[in-house]
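Mind having a look at this structure? Questions to follow.
A protein chain is absent from this complex, but the other protein chains hold their places.
For reference, chains read A and B in written order, and residue numbers begin at 1 within each chain.
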Amino acid sequence: MSGFLQQCFNGLVSGGFYALLALGLAVIFGMLGVVNFAHGAFFMLGAFGAYVALAEFGVPFWAALVAVPALLFLFGAVLERTLIRRLVPFDPLYNFLLTFGLTLVLQDLVKREYGVQSQPYPRPAELSGSLDLGLFDYPAYQVFVLAAAVLLCLAVWLILTRTRVGMVVRAATERPELTRALGVNVGRWVTPVFAFGVALAGLAGVLAAPMRAVNPLMGADLIIAVFAVVVIGGLGSVFGSVLAGFAIGLVQSLGNLYVPALSQTLIFIIMAGVLLWRPAGLFGREEART
Amino acid sequence: MIRLFLRHTEPAGRRPLRYLLLAAGLLLALALPWLIYPPVAMDIASWALFAAALDLLLGYTGLLSFGHAAFWGTSAYAAGLIAIHSGLPFPVAVLGGALLAAALAVPIGYLCVRNSGIYFAMVTLAFAQMIYFVANQWRSLTGGENGLQGIPRELLGLDLSDPFVFYYAGLPIVLLGLWGLWRIVHSPFGHVLVAIRDNPARARAIGYPVERYKLLAFVLSAALSGLAGGLFAISHGFASLQEVNWTTSGKAVMMVVLGGIGSLWGSTLGAALVVQLEDYLSTAGFDGIGIVTGTVFVLVVLLFRQGLWGAGRQLGAAAGRARRRRPKPPAATEAAPVPTPTTREEAAWTPSPRG
C-alpha cells in the first residue's frame, strides 16, 4: 500500500512539471493565440540559468529561483516585442513555426557554449535529506518541488480569478472575440502575459535542475509530452491543462510500474481516446480549436 | 461560388513560360548527379517529394502537419522489410511502403482532421512521437536503435550499387510522385481543398463534407510521403529511428516554408537548399547546424512568408507588369505552374478569428 502511494507521489512530482509548463502554454495561447514551441527551450534555459548562476557567479539555488525567472521574464518581453508581435496579425501557425526555429537556435547556442554533457547541479543543502511522510520516507527536495508546483498553480489560479488583470486574461483566453467586443483593452496585457509564461517555464527549469539532467536537449524531450497534455486538457482551458498535467504524471508513473511496455506510448493512447471522445480536449470548447 | 475555384484560367501567353520552366526543371533533375555528389542528389530528390507531399496539406489544404515523419519513416521500414525478405524489385517495395503509410494515415488522420490550425499541428506531432516509440521498442521488426540494415536494391538483375546509376533508377518514382501531386492540386478535388483552406465554413455550407476531404488529402499526402521515405531507405540501404524522429517532420516543414508554401516548385527548391546546407555544414567545421538553419527559418517566417519561390515569383510578376504597363492583381499574373487563387500569405492558411 505504501509502495502504491509512493508511486502516486512520484507521478504527482512529474505531473508538477507538466502542469507548470502546460499552464504557461495555456496562458500564452489564450492571450496571443500562439502555441509556443520554444516553451521546452525556455524550460532548458531556466535550468541552465540556475547552473550558470551557481557555477560562474556563485548564486545559490534560492536566489536563482527568483533571479532566473526574472531574467527570463525580460527575455520573454523582448522576444514578444521584437518577434512574436510581428506575426500576431497573421495565421497563428507562423508563430508556431517562428518558435520552432527559435528552439533550434537556442538549443544549439547552449550546446556550443556548454556541450551536450549534462551539467552538475547539487540539491540545496536545506533540502538534501528525506522527509517522513507517515507511511514512507520521501526525498525532501521532491516534496518541495511538488509543493512549489501546486502552490504556483494555485497562485496563478488566484491571480486569474481574483484580480482585474486575471479577469482580462481569463476573458481573453476563454472568449477572445467577446472580450474585444466589450471594449476591453487586451493589447497592453499581451507582453506581460507572454513574458510571464516564459518566466513560468524558466521557473520549472530551475526547479528541475537539482533533480534532472541539465543538458541542452532536456526541454525538447519534454515539450512533445506537454503538447499531448494540453491537447488532453483542452488548449483553451487553463484549469484543464493543469489538471491534465498532474493526471498524466500520475498515470505515467503507475504505467511504468504495471505496464512497462506501454509506459511511453500511454500518454499518446490517452490522447487518441480523448480526441475520439471530445476533440477539443476534456475541458476545451469547440471554438478554441481553430 | 465554387466554380470560381474551378475556373483557374491563366493568361494564354503565360503557358509557354510554364513549359519552359517545366523543361528546365526536368533538365536540372536529370543533370543533378553530374553537378553534385550523386547520393546527395538522391537525397534531394527524395526530400523534394516529401516536402511537396507535405505541402499538399500545408499549402493546399491549410493543415500544418508536424508529424509526417510517421509516414515517411513507416514506409522506410516497410519498404526495407519488403526488399529484404521478398527480393522484389525496389519500386514494388517502395510502393508497398507507401501503401502501408497510407493505411496508417487513415486512423491517425481520422483523429486529427477533426481539429485544425494549431491543434492539428500538435496532435500530429504527438502521434508521430508515438510511432517513434513503437519503432524504437519493436526491435525484432525495426532493429531498434541499430536500424534496419542491409536493404538490397533489386531491379531486374541490374547493378544499382553505384549511387550515380541508382539516381536514374529512383528518379522516375520521384517524378511520378510529383506529377501525381500536380494532378491532385489541379483536379477538382484539389480546388475543393483550396476552397476548404480559404473558408471551411463556406465549403461546408455549399455541401462539401469537409472532414472527408481533409482526410483524403491527409491520406494522399501520407502515401506520397511514404513513397519518398521508402525510396530514401532503399537509396541509403537502411532505415533508422532518425526517419521517425520529430526532427525529420520539422525538417520537412522547414523545407516547405523556406521554399514557399503552396507551390510544388517551392517545396522542391526548399528541399534542395536544406539538404545542401546540411551537407555543407557537416564538413564546414562549424558545430551549430541548428543555429544556421534555425536563424534562416526565423528570418524566412518573419520576412519572406511566401518563401524563396514566392518571393522570386513576385519579383518576376512585378517585372512583367512593369514591362507591359498593364497593372494586374498578383493573383491573376500567376507565372508558376502551380496557380493558387490566392498567394498572399495572409490567406495561405485558414483565417484566424484572432486577427
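Methods note: contacts are C-beta pairs under 8 Å (C-beta built on N, C-alpha and C of every residue); 3 or more make two chains touch, one makes a residue touch a chain.
Keep this in mind: contacts and distances are computed from a predicted model.
Per its UniProt record, the hidden chain corresponds to "ABC transporter permease" from the list "Glutamyl-tRNA(Gln) amidotransferase subunit A", "Carbon-phosphorus lyase complex subunit PhnI", "Acyl carrier protein" or "ABC transporter permease".
Annotation: of A:124, A:139 or A:192, A:139 touches the absent chain (contact as defined above). Residue-wise, the contact with the chain that is not shown comes from B:289, picked out of B:21, B:84, B:289 or B:302. Interface note for the absent chain: among A:89, A:120, A:187 or A:273, the touching residue is A:120. In the full complex, subunit A makes contact with the omitted chain through residues 3, 6-7, 10, 13-14, 108, 111, 115-120, 123, 130, 139, 141-142, 210-213, 215, 217-218, 221-222, 253, 256-257, 260-261, 263-264.
Against the chain not displayed here, subunit B makes contact via residues 19, 22-23, 26, 30, 37, 39-40, 43, 133, 136-137, 139, 143-147, 149-150, 161-165, 168-169, 171-172, 175, 179, 232, 236-238, 240-242, 278-279, 281-283, 287-289.
Everything that follows uses one rule, which is that only the chains that are shown with their structure count from here on.
Contact residues on subunit B toward subunit A in their complex (touch as defined above): 64, 111-112, 114-119, 121-123, 125-127, 129-130, 133-134, 137, 246, 250, 253-254, 257, 287-291, 293-295, 297-298, 301-302, 305, 345-346, 348-355.
Within the complex formed with subunit B, the subunit A residues making contact are 29, 32-33, 35, 83, 86-94, 96-98, 100-105, 107-109, 111-112, 176-177, 224-225, 227-228, 230-231, 235, 261, 264-265, 268-269, 271-272, 275-276, 279-280, 287, 289-290.
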